[in-house]
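Yeah, one chain of the complex is gone here, protein chain that is, but the others are all in their spots.
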Amino acid sequence: MHCLVERIAQVMMLAIFVFVILYKFIKATSGAPVPTIRALPPLDAIKEAIGRAVEMGRPVHHSMGMSQLTSGASETLVSAAVLEYVAGLTANTGADLIVTIRHPEVLPVAQEIVRVAYVKAGKPEAYKPSMIRYLSSTQWSYVAGAMGIMQREKVAANILIGSFAAESILLSEAGNRIGAMQIGGGSGFGGNLAFLAVCCDYCLYADEMYAARAYLTKDPIQIAGISAQDIYKLFVLGLLIIGLLLYRYTDWLYKILSI
Amino acid sequence: MMYLAFIKSKQIPLAITVIITIFMLLEYYYPEPIVKNISKDIRDWSVIIAAFALGLGAANLLRVHSQNIQRRTKDIWPFSILLIFTLLLFFGIGVIFGIEHPAYNWLYVNGYLILYSAVFSLISFYVITSFYRAMSVRSLESGLLIVCAIFSMFRNTPAVISIFPYLDTIGSWLLDVPNAGVERAAIITTAIGVIAFSLRVLLGRERAQLGE
Amino acid sequence: MTMKKNTVLKDWLRARATIILQIFLCLSVALPIIKPIGLPVPISTYTKGVYEIVESIEPGSIVLFTNDVSAGGWGEMASPTIAVMQHLFRRPVKIVFVDFFEDSPILTEIALNKVDKDDKVYGVDYVHLGFIPGYEMAIAMFAKSIWTAFPADYHGTALNELPLMANLKDASDFDIQIETQTVPAVPTSFMLQHIHSPYNVPLVVLSTAVSSPGLMPYLASGDISGITIGVKGGAEYEILIKTPGSGAATMDAMSTSHLLLITVLIIGNVFYFIKKYRRP
Partner (left out) sequence: MVDLITSSGIWFGALLNIFIWSLVFKENRFYRFAEYMFIALSAAHFSVLGVKSILTTGWIPLSTGKISYIIPFILGFLLYARFWDNWRWLSNWPIAILVGVGLGLGIRGAVDVSIIGQIKSTMTLAVFKNPVQAGNNILFVIILISVIAYFLFTFALKGPVGRGYYYLTRLGRLALMAGFGIALGSTVAVRLSLFISQWIFLIRDFLRIV
């Protein structure tokens, strides 16, 4: 267990973040102008990919990623937010949508999102529950199923945004082989994300993924959240530089850290 | 009528999420026995709820595949029969006789585990074709990526290392300095992204989980 | 005429590039396994260090071998695990095997079956205690009291029937710990926190290539006494103990397949540039 000082430091770091984000929210609600987010080409490309699928008359595949709701919740929810956008587009353009799911508790979330998107587009009759397919909870059985579906149904757009481990290479290269336009995205960093970056036409890296919903909806309050996140990043950067200088030129910090 | 509309609204699930999150945080920052016990119970509950969700998954599989059989979907419906049959058989053995039963064990070891490593090792086949097709020098960025990948692969080629030992030094340096620097930056920014995203969910701005 | 033939051949090759590449990959792996080439393997200082540590364990010492390899990681970790186990069985020491990950006990048994045990007797010279669930909690409990954590060994024998266990009460009774590590569920930091720091047991880690960079700071600070890295470390260890196992063949296959991949990468780029700059 951590000592008291460490716990207080952690709570303070969290509290500062909550404060910054609340401040930005309140300011944005009162109508202050919000900054623009820099371009994220992968998210712009989703529209193009779905348009291409409509032209070719082939379906769109969206994977909800490998994480659950109880662990890696944020990655699953980002994937869900992108799914909302994708389902809205497929509902409006009439493209077929296939959503593949690994963990069963993600299934009701995805079903609800797609259903609501089709109702909002005024086409509730076009929504079919079998668009969302559970491919069982083992990592590799999910991958086997998803690769089978991609190759059998000849998907034209392949959207892999979420958390992906070793299977990133299988899913993205399988999409490459059938000539699908691919948009990838994953948090963190490592060899698995690197394969996604190499094999997909567009890819969201690390933190970019969490800005997806704000970028897609252009909701000023959400963009205010992104701007708060940037301020916090600068704050951490500042802490880092101050820490480096103090560690170099004083010795009390060294003593504290070595306890 | 007004009460019902409130209960049906999305505010209650949101409130539940906020309360549960706060308990999870309290357990970490204020580890008193009472808080710890409650949050342990909550985690147990989440395990049970997630287990109940498996029924939804099975229902989805049965629905999709019985549709396939009904409509005689070309080239697929016989396999759908196989899927439903295997599912019910394996589940039946497991629940009625327990997972220690030899029949269950036979299917687990010779079916499940073999398939598991078979799909896992498919990766290598896909690595080589992606190297051929997807990794070409289109820009400065992709050029840098490929050059670094080659040097880092030399490090894992023992025959080359024993002839040119300095390639090992270059590979280790790449791993220890540039790669570690990028990785640390990605960890920090991703963590900030996760916290910001979670706070937006808790403040009710991201409601994907509620189907909105 | 020759022109036409040429394009036919090219089209045929282009359509089958995927399959040809995959066949090459299989050959580059299978041939060295069937007939090992014996490509040179340089021995790193890390592996040499671990070898010297094991070689210098005092006779009669008790070694704690914690195996936390997952089924998926066994491909990489089989060679170092078996090699170090084999070395331990040749030394006059007593060994206790424990598993803190659910996949590991069966892998420990597989490894024990492959090792030549000389005249060591189960229960007297070595014991396999098996697996207890709980990861970090399990490790903490084991360190405090072995007998509460494990009422019986892997085969169901009660501990008081095993002579080796008679004098083992908590983690301070071990002279050195060797750990294999592949899963994030049981990281090395748990071992440092619950066994190394409170009971002052030196720790040697057999690590995967992926997690080794994360362990380097501990090695530098002296918390970890030695480390072997991935299948490479296993192959080097097999050379040091002069017992060829799967590691040596793996090293040959590793060399050939990596060279193939690098060649493919370069050829692919040459084709890309030819296509880009040739006038139509």
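To keep things simple, chains are lettered A, B and C as they appear, and every chain counts its residues starting from 1.
The rule is short, and it goes like this: a contact is a pair of C-beta atoms (placed from the backbone, for glycine too) under 8 Å apart; a residue touches a chain by one contact, two chains touch by 3 or more.
Nothing here was measured: the structure is a model prediction, and the numbers come from that model.
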Touching partners, among the displayed chains, of the absent chain: A, B, C
Hidden partner interface residues of subunit C, rising order: 18-19, 22, 26, 29-30, 33-34, 72, 74-76, 78, 208-210, 217, 230-231, 246, 249-250, 253-254, 257-258, 261
Interface with the unshown chain - residue positions in subunit A: 2, 6, 9-10, 13-14, 35-38, 68-74, 76-77, 105, 108-109, 111-112, 134-138, 140-141, 144-145, 147-148, 151-152, 166, 169, 189-195, 197-198, 205-208, 211, 223, 226-227, 229-230, 233-234, 236-237, 239-240, 243-248, 253-254, 257
Residues from subunit B at the interface with the omitted partner, ascending: 8, 10, 12-14, 16-25, 28-29, 41-58, 61, 75-76, 79-80, 82-91, 94-95, 99, 102, 106-112, 114-115, 117-125, 127, 140-142, 144-153, 155-156, 173-192, 194-195, 198, 201-202, 209-211
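FYI, only the chains that are shown with their structure count from here on.
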Most centrally placed chain, judged by C-alpha centres: B
Computed distance of Cα centres, subunit C from subunit B, in Å: 25
Between subunit B and subunit A, distance of the C-alpha-averaged centres to the nearest whole Å: 13
Multi-chain contact residues (two or more partners), subunit B: 116, 120, 127, 129, 133, 135
Junction residues of subunit A, two or more chains touched: 177
Of subunit B, residues touching subunit C in the complex: 113, 116-117, 120, 124-125, 127-129, 131-133, 135-137, 146, 149-150, 153-154, 156-163, 165, 168, 175-176, 180
Subunit A contact footprint on subunit B (complex, rising order): 25, 28-31, 46, 49-50, 53-57, 60-61, 63-64, 67, 76, 112, 115-116, 119-120, 122-123, 126-127, 129-130, 133-135, 145, 182-183, 186-190, 192-201, 203, 205-206, 208-212
Touching residues (chain side subunit A, partner subunit B) in the complex: 1, 7, 10-11, 14, 17-18, 21-22, 25, 68-70, 73-74, 77-78, 80-81, 83-84, 101, 103-105, 107-109, 112-113, 115-116, 129-130, 132-134, 136-138, 140-141, 143-144, 152, 166, 169-170, 172-174, 176-177, 187-190, 194-195, 198-199, 205-207, 209-211, 213, 219, 221-222, 225-226, 228-229, 232-233, 236
